[in-house]
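All protein chains of the complex are present and in place, except for one that has been dropped.
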Amino acid sequence: MSKVTTPEAAVADIPDGATIALGGVHSHNSPMALVNALIRRGIKDLELIPTPSAGAPVDMLIAAGCVRKLHVSYVGLEFLGLAPNFRRAAQEKTIEIVEADEAWVVYGFRAGASRLPFLPLPPLYEGTDLPKVNPMIRTTTDPYTGRTVTTIPALRADYGLFHAQVVDRKGNTQVFGQRRFEDVMAKACDHVVISSDEILDEYAPAPDPRLVSIPGAIVERVAHAPYGAHPLSSPGHYGYDRDQLVEYRDLAAAGETGKYLQEYVHSVGDHAGYLERIGVGRLLGLRQTFR
Amino acid sequence: MSKVTTPEAAVADIPDGATIALGGVHSHNSPMALVNALIRRGIKDLELIPTPSAGAPVDMLIAAGCVRKLHVSYVGLEFLGLAPNFRRAAQEKTIEIVEADEAWVVYGFRAGASRLPFLPLPPLYEGTDLPKVNPMIRTTTDPYTGRTVTTIPALRADYGLFHAQVVDRKGNTQVFGQRRFEDVMAKACDHVVISSDEILDEYAPAPDPRLVSIPGAIVERVAHAPYGAHPLSSPGHYGYDRDQLVEYRDLAAAGETGKYLQEYVHSVGDHAGYLERIGVGRLLGLRQTFR
Amino acid sequence: MEQTYTWAEMMAVSIAHEMSDGEFGSIGAASHIPAAGLRLAQLTHAPDLTFFCGGSGASNPKIRRLTESSADYRNLVTAEYQYSLDDVVDFETAIRFDFAFLGGLQIDKYGNLNMAMIGDWDKPKVRGPGTIGLIFTGGFKSSFIYTEHHTPRVFVDKVDFVSGAGWLSGGNSRAEVLRPESSGPRLVFTPLGVFDFEPDTKHMRLRKIHPWTTVEEIQAATGFDLPVADDLRTVTPPTPEELHLLRTEVDSDGVLRRYAPVA
Partner (left out) sequence: MEQTYTWAEMMAVSIAHEMSDGEFGSIGAASHIPAAGLRLAQLTHAPDLTFFCGGSGASNPKIRRLTESSADYRNLVTAEYQYSLDDVVDFETAIRFDFAFLGGLQIDKYGNLNMAMIGDWDKPKVRGPGTIGLIFTGGFKSSFIYTEHHTPRVFVDKVDFVSGAGWLSGGNSRAEVLRPESSGPRLVFTPLGVFDFEPDTKHMRLRKIHPWTTVEEIQAATGFDLPVADDLRTVTPPTPEELHLLRTEVDSDGVLRRYAPVA
């Protein structure tokens, strides 16, 4: 049985209000074709838990009105500055913010991946202001020392959306870049959807199993999405589209994200249409030979 | 600065009474040259925490009188049956046994790798007899539900001893077989010693970084030990020496492990002498081309 | 007609027949008979069955050689994915595996397993290798029990030490302490036949007999009274197609062929 489908079909039944774990680090390797499909559907009230280093896709989902609640470790545009829509939504309180950080997301998903009840930490949050504004940072008793220790909850999501470079029809997923957190997040999700630049031919030689990042057994759907991370990079396949990211940043900073979304999301019917809008020359200009 | 040394020098300063994390799964990939060097030294009173699937080296260390305390998940000879010296020592109470299991070792080292104070688990030990005989399986309060949850302690070791196939002079370690628990154990150790069949030439092309299992930054010493896992297998390099393992099992079952240790450990001066004792023909007969 | 297969081959085929397509499970150490059964199922009716092969790190090995050590790295080289022990315990704890194949020094009438010791913990008569992954019977969706030794010393009324919770003391006792999404054992595979657990009492019972034995022999080899299912039947011997696949694609070295013809 093949799990391969289109980006649009892969997210068609994600309901309003779902909790979503979102892959990608800064300007790299987010499942943009899936994000665009969600925005196009007008999905609402998402609880979003991105990786600890989130960027443009989170800012777009906020601008499109899809987000109810956001776990914030870092949401920004890295070398292009702050994330304008996130900044506005946080300042105007139009979304609920979980004041979090890298430990919250990484340890939280690690605990969620094994369904541990919660996770106790050594002194780290102590001395910071996070426990004052995040009521889920709590304490319990260490049964070995009798001391009070800080705890964070396990994180789980209904859906995990991740981008990969090559996936086979059973969902065995190769991520060429920043490694091995998508795998932990995927384990903490009830449903895992992967978008992939390439689908491995059924009769192709199997890849070195040490380079497969997420096992097919926990992948539910594979969206075939060539250039599916654009305008972000897809490690080993193409670099980020700096011009389009700057265009996004400038429109977003000017309060005109709607223009961007109209041009690149709403006025095209699907990911195939998106790629036609970007055009062959521009896409090929992003190819990077550096493996 | 090169970290490369001999197996004997690599373990020369491990003190009596040390806690040791020991790598290797069943008949595969234990640092036998390091274990032999410890036995030859007559080290005493070790607290041993092997991987969840431990075999012959643990049985040998017990027979040689090196072990005071042992964390038992599985200690056996897999397809060759029970581990005779472990069995006797446990029945005759000559070593202290921590009645443990895979969860204890894996979650324990995971918690130790990050120095978490302890780890809470969902219901797993409930209904079993382990909490009755292991007083370190305890309980605390889940601060999110108010319920009582079972806990295990974090595990750490003074020294971690692991075998690898190829290591560079900085300690960047390639393990070709069963993956990625040596890395977690290593992170839970104060001092990490790797024995390796091969040392990467300083001017050789660097390996694909995705295939490096343990980062050099946490490796203190690298023992150059060709055939350093013998009579166990070294994945991708050589298979296990079934005849010698059977010889060991039969002598051990007959209460004559001393004969084995005399022949292969005490009567040779070092790992180089051990290899001469085994002989070229026999070693080359173990080479396996299956990569 | 002359018998042309061994009890180990029969057992692998019996296991294959009970496997469902699309399920996801794992096997432990020294499990070459379940490994053969799972691979045979993949090659016949269950192409989307997935299993993790013991200590090897190999998901779905296609080695064509049956290794005596499931941790043999040669399984890995032919695998789809190299799992870590992190993956294993995550899936074991999070109730992600549909099944695991598990064994014991002792197995009792409610499918509880003991790998730790015979006798008292304080004064063991026989020290076993240890509990290893058996507490995760509380973290699998369900499990299969497997043993190569069907004797009254293995199948006991009550295990001396619970390493892995089966149906505990039967009835609802298991659901009172473990998560309801995690069920007790489904089936038991031995050289003599296939067993399940009575739905209400959760008592082990005989369901299928291998060709060379009888209900009476099986009862005599079992240390407790063994109920018999209403639809008890004798297992059909392996077909020529099954034996051909087994001997060419699964176990080309003939590891299972070296067992005795009957158990």
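Every chain is named by a letter (A, B and C) in the order it is written, and numbering of its residues begins at 1.
In this text, contacts are C-beta pairs under 8 Å (C-beta built on N, C-alpha and C of every residue); 3 or more make two chains touch, one makes a residue touch a chain.
Since this is a predicted model, take the numbers as computed values, not measurements.
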* Missing chain touches which shown chains? -> A, B
* To do: Using the touch definition up top, pick the residue from A:78, A:142, A:158 or A:208 that touches the left-out chain.
  => A:78
* Structure fact -> Contact with the hidden chain, among B:115, B:147 or B:291, goes to B:115
* Structure fact -> Considering the complete complex, of A:118, A:162 or A:176, the missing chain is touched by A:176
* Structure fact -> Across the whole complex, the chain not displayed is touched by chain B residues 1, 113-116, 168, 170, 172, 183, 187, 206, 209-210, 212, 215-218
* To do: Kindly note down the residues of chain A that lie in touch with the hidden chain.
  => 25-28, 51-53, 72-76, 78-79, 82-83, 86-87, 90-91, 99-103, 106-107, 110, 121-130, 132-133, 176-181, 184, 233, 235-236, 240, 288, 290-291
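Methods note: only the chains that are shown with their structure count from here on.
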* To do: Could you give the separation in Å between the centres of chain B and chain C, each centre being the mean of its C-alpha atoms?
  => 28
* Between chain A and chain C, what is the separation of their C-alpha centroids in Å? -> 39
* Can you tell me which residues of chain A touch two or more of the remaining chains? => 114-116, 210
* Asked: Considering chain C alone, which of its residues make contact with at least two other chains?
  -> 57, 76-77, 82-83, 89, 93
